[in-house]
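Here the complex is missing one protein chain, while the rest keep their positions.
Note that the chains are named A, B and C in the order they appear, and that numbering of residues resets to 1 at the start of each chain.
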Amino acid sequence: MKNEVGEYCGLCGVIGAGESISALVAEGLFAQQHRGQEASGIATLDGTGEILLQKKNGLVSELMLDFPEEMRSEDILAGIGHVRYGTFGGSSVINAQPILVRMADIPVAIAHNGTISNAGVIRRSLQRKGHIFQTNTDTEIVLHLMSRELEDTDYNIEKCLQLAISKLEGAFCLLLLVPQGMYVIRDSMGFRPLSLGKIAGGGWIVASETIAFPVTDAEYVREIVPGEMLFFPINGDKSCCEPVSSISGRELQLFPESGKRHAHCIFEHVYFARPGSYVFGDRVYEVRIEMGRQLAREFPADCDMVMPVPDSGMFAAMGFARELGLPLDMGFTRNHYVGRTFIDPGHATRAAMVMRKLQPIPEAIKGKKVCVVEDSIVRGTTSKARIKALREAGALEVHMRISCPPHRHACYFGIDFPEETSLIANKYSVDEIRDILNLDSLGYMSVDGMLSCISAHPPENYCTACFTGDYPVVPPVKESNRRGRQI
Amino acid sequence: MKNEVGEYCGLCGVIGAGESISALVAEGLFAQQHRGQEASGIATLDGTGEILLQKKNGLVSELMLDFPEEMRSEDILAGIGHVRYGTFGGSSVINAQPILVRMADIPVAIAHNGTISNAGVIRRSLQRKGHIFQTNTDTEIVLHLMSRELEDTDYNIEKCLQLAISKLEGAFCLLLLVPQGMYVIRDSMGFRPLSLGKIAGGGWIVASETIAFPVTDAEYVREIVPGEMLFFPINGDKSCCEPVSSISGRELQLFPESGKRHAHCIFEHVYFARPGSYVFGDRVYEVRIEMGRQLAREFPADCDMVMPVPDSGMFAAMGFARELGLPLDMGFTRNHYVGRTFIDPGHATRAAMVMRKLQPIPEAIKGKKVCVVEDSIVRGTTSKARIKALREAGALEVHMRISCPPHRHACYFGIDFPEETSLIANKYSVDEIRDILNLDSLGYMSVDGMLSCISAHPPENYCTACFTGDYPVVPPVKESNRRGRQI
Amino acid sequence: MKNEVGEYCGLCGVIGAGESISALVAEGLFAQQHRGQEASGIATLDGTGEILLQKKNGLVSELMLDFPEEMRSEDILAGIGHVRYGTFGGSSVINAQPILVRMADIPVAIAHNGTISNAGVIRRSLQRKGHIFQTNTDTEIVLHLMSRELEDTDYNIEKCLQLAISKLEGAFCLLLLVPQGMYVIRDSMGFRPLSLGKIAGGGWIVASETIAFPVTDAEYVREIVPGEMLFFPINGDKSCCEPVSSISGRELQLFPESGKRHAHCIFEHVYFARPGSYVFGDRVYEVRIEMGRQLAREFPADCDMVMPVPDSGMFAAMGFARELGLPLDMGFTRNHYVGRTFIDPGHATRAAMVMRKLQPIPEAIKGKKVCVVEDSIVRGTTSKARIKALREAGALEVHMRISCPPHRHACYFGIDFPEETSLIANKYSVDEIRDILNLDSLGYMSVDGMLSCISAHPPENYCTACFTGDYPVVPPVKESNRRGRQI
Partner (left out) sequence: MKNEVGEYCGLCGVIGAGESISALVAEGLFAQQHRGQEASGIATLDGTGEILLQKKNGLVSELMLDFPEEMRSEDILAGIGHVRYGTFGGSSVINAQPILVRMADIPVAIAHNGTISNAGVIRRSLQRKGHIFQTNTDTEIVLHLMSRELEDTDYNIEKCLQLAISKLEGAFCLLLLVPQGMYVIRDSMGFRPLSLGKIAGGGWIVASETIAFPVTDAEYVREIVPGEMLFFPINGDKSCCEPVSSISGRELQLFPESGKRHAHCIFEHVYFARPGSYVFGDRVYEVRIEMGRQLAREFPADCDMVMPVPDSGMFAAMGFARELGLPLDMGFTRNHYVGRTFIDPGHATRAAMVMRKLQPIPEAIKGKKVCVVEDSIVRGTTSKARIKALREAGALEVHMRISCPPHRHACYFGIDFPEETSLIANKYSVDEIRDILNLDSLGYMSVDGMLSCISAHPPENYCTACFTGDYPVVPPVKESNRRGRQI
């Protein structure tokens, strides 16, 4: 078991939206399924103040297969949901989110996107005071920190929450469901995206990506501001949740932001977010095409055609091809049914391992100088195999362009990259990588070029630590495994 | 959800018994399945100090169906198991036992039989200090109490355990598995049985009932003494766990017993334990036959034959018939496949409701004066229906003899009786009950008569509170539901 | 896979009994669960002429757990059910019953108790004509024989059924559900029991054992006569199924019985049927007690007490003890939760293997000369281990009395005995068996003595072939495995 696991995830919370709250949360999660396929969960609040939870290892569609009737009920007033990304095996559903506990007798559910970087320190401190943790998530510490304040605050959940959050460092977007309503919190540096939408028929939605809004009939209102905490109270009249303040609830400016830099994750634009989403105030579609254009300006290619690695390289490839006036072609055909690997490597052919997901179309490639546009190279093993497959399919030359700089450093704020030493660019120069991958040429975008494609916030408000090593906050020290300590 | 649920259960722990620890724990539980059919669980300790847990709503046989291979491994050094009784619906497997947590990073598993009567008070006190509970069991408070002492004791688990236990009141037999070995604890009043056995091939077994010993090739050694705490350390050599002291481990006399009365549950002998077990030093078989004889001396019956309510009334009926020189007959045939009720009452016939489990055999009954011997009458509804069925099957007269006094009071020490007001003898006199049940005569055994059948301990060492209301410790006050408290 | 498997089973059919047909069938099966624990199934006929089927490997209670709502509907007009006995592993649910097929487009469901002794011959003959079988059951041939007659009889199902049955030999009680109603058939020799009951609120029930009647509020009417075929038509008015003739349907005397001997299975009385049932016109309770008395007359024992092997030896032991004026005691305590063996023999202790189900109670046995009464000895291995356990528990002498003659021959008519060569009495004399089992004395009842306990039919109407080898019809020749035949 890994301790203090932080993860790339998707959040969705809905309140005051009539009789189909669970369906709306599910739709919102479903649109964000790309942010996490390992586990899905929804917690709902009903009119009696009770919170119910359903979570499962698997996709939202699997979660909904046996979704409890009582959680679909018209009596549901609010709901929060979570999809979780995770590549390590054997993950217990106990680490899935939302997490539901009772503090004293008050039910509280929480869902989290990001990584609380001082979670390990806090956890051990709480354990020394006698706290027993149910999960390995960093999320759970928020609940324990809250719980410790219950008595001193005279059971005021909001004060407990404020006190708890004031102790956290790192990246965290949080949704909490309590008997009184829903809390929405974003850390003061704004690592991960979180946006507010207004549902056409009434009610509010909060989601990591705005791609969740059209499918829930919601209009984009604004980002949750870094350092903001919003409260959406439930009303007796379930069909309409009137927020406390004019826009979106009782606003609480949690953190004095004076002098604090923001640190939006630029990799959301490069890779993670869906092209239909607003993220950090910019449209991913536009940013990604512009990244392709900028890449072409920095590293043009002498080739017959440009082909994306589908689907992630699609829009950068379009921008790249347009900027250079080159034809775009789909040289790979993608198998949409690839999911969990189901045949043990010992039994599968080498061909299957490489081509199960993406298979070259020889007619598109044969006798051509091709330029492959991809969003990133992590370990390099997959890229190497694909380039080999392209050459076997008859490519005369294979060039590659990457729509971000080389990944050289670990992320401590929510992206599940492998260890630094596994990153190919951590060990090798671009020229060496080109040779290792057997490419005719290789070009990575510059940091400045990448940031020039953004328009909503100034470049210094983005975190580029995975490229530069310049971490916006001190990353946590890795700690040795403490199990087996002498008693 | 019920808070602070205490339950009738069965325990089994095995250590130092070679390569089949899990199988032995399973056999021991299996022999005690009558003590709990709702949930079953086993936790095992392996040579790396890791504890694994498997639990399930269902019988031990169901638990073992998908028992993990790694928990069957030869590397397993010790194991504790639990079967849980519970009649209330919707019980989550989360409340099943053993409960496994990590305190700081130390794995601890616990299994409990009994009811900690001050659990509610402790739980709320801990909640006010920020503790978050995972279950509704009273058992979990032991772990939280231990966890709070970790730092002060410099992570000495044994001291933590002693400190935790010193705060408990009520009935508790506890088994704990920690990386260092197995702890066995019995409360100072000895409410519930717990015995120690020596396994023929080496190693030790602890079980609620000694019926678990023959099937595990173990010999009865002695009772765990009320107030005793034993520790069984694991050895590097898994085939032989040499206990610290001469008999059975490093003995710790936890509680100063001076002046404290014992309070063994007499209902174990009347009903719960299996006739092949030693309980509180007496053989259930002998006690139960003697109870039948004593009942006959107190309330003989003028009848043609004596019939037990199978199987619980069997031995008392034998004693009753022998004392009076009357023939014993099986007037009811029992369906061994009756388990959870599977047909909703609205659809089942009245006949099915009464006779699904026990069905009169008309040939045995017709034209006869029958005397039914039963161990107890709780609500009276089932008895009433059965007596009606006997009359419909042609009985001339129906007499009933109960091998204990009338149940008039709740049990706070581990027996899951209904509320006092549901007990027929709480509201009605014996004559009234006789009339309500439409009996020709009804006789309950006297308290003194019942206690006269015991020989291992003096009568004052038994708890008879469910008959007399004379509770050996002050029972907990019922508390209102605290959910929904304003914040 | 075994071909042509015949099995010991239980049947229940209900028609015209209002709104809870499925619940009544389930109750009827449930009361007969002892006749088969491997698989359970129910087929229902609704008002549109459609037949639905639910079957499962497992008990009736497991079947009912996810019983389809539409099969519980008030619209159900008739239902047939089956419980199946089987000890061989890996049995596919495809061989469970009822079997439902469409002949042309007519749905037909069938349930069968017994063994069609010429099934192999018929099956191969049909296969040569192109028939493809879905199951390995002998039951399925009835459907194929029927199907072949569809065209010639102008799709008259009843004529098809008559023609099919006229080709069958051996033991068969059959229930069929067709869009027009329910057919009930018993072979002309009456090997297996089948009885008719009238449900108090209206409607009919047919069951292998009458123990199914009280729980369904039904009164015993009579046996289905050997060679009889009854038809129960459905009516438009679902609450009342008026039979065609005065008693129980349109009666069809299928088989001219002139000169044909009957062959009721005596082992139903010895072992299989429940003591509360009528079987072949006699009450099992009375027959079994009388068998004990007769056994005592043939082989009295000089002992201190008589103990049954519970539960099957209970009533014979009572008769035996009464006849000799000896005390009856329960020297074994039975674990009611023994089901499928769950611990692989390699891991279980020898003690567990012997005592998991029945465990000696030393107090009952120690220092005594005991006489164990059992219904039969098959292989002898279990008996040998139990006798050893009794001696280890302190018995001075162990005597054994068996309430039927030695089993020396296979059964081809529905009892799943092992191969003849595995039967201990097939290879050894009674004296040798006594020595092998380490008994002080052993007595088996005589064939004539056994038959003298019956009163409803003359002795020559019973099949005693498993004792005598005198088969009422020629048993089928065993055939070699035909798989892998050259093409």
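Heads up, the rule we're going with is that a residue touches a chain if its C-beta (ideal position, glycine included) is under 8 Å from a C-beta of that chain, and two chains touch if they have at least 3 such contacts.
Just so it is clear, the model here is predicted, and its values are computed rather than measured.
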item	value
Contact list for the unshown chain, restricted to visible chains	A, C
Of A:T48, A:S61, A:S92 or A:S455, the one touching the omitted chain in the full complex	A:S61
Option touching the unshown chain, where C:M103, C:L230, C:L328 or C:C453 are the choices	C:M103
Residue of A:C9, A:L24 or A:V142 in touch with the missing chain, whole complex considered	A:L24
Touching the absent chain when the full complex is considered, from C:S147, C:S188, C:T333 or C:T464	C:S147
Hidden partner chain, touching residue among A:R297, A:R356 or A:R408	A:R356
Sites on chain C contacted by the missing partner chain, in the whole complex	48-49, 101-107, 124, 127-134, 143-144, 147-151, 155-158, 178-180, 481-487
Where the missing chain touches chain A, by residue	19-20, 23-24, 26-27, 30-31, 33-34, 37, 59-61, 64-65, 72, 211, 214-217, 274-276, 283, 285-286, 311, 314-315, 318, 322, 327-330, 333-337, 339-340, 342-343, 347-352, 355-356, 359-361, 363-364
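Everything below uses one rule, namely that only the chains that are shown with their structure count from here on.
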item	value
Chain centre separation in whole Å, for chain C relative to chain B (CA means)	37
Distance between chain centroids, defined by C-alpha means - chain A, chain C (Å)	62
Residues of chain B engaged with two or more neighbouring chains	none
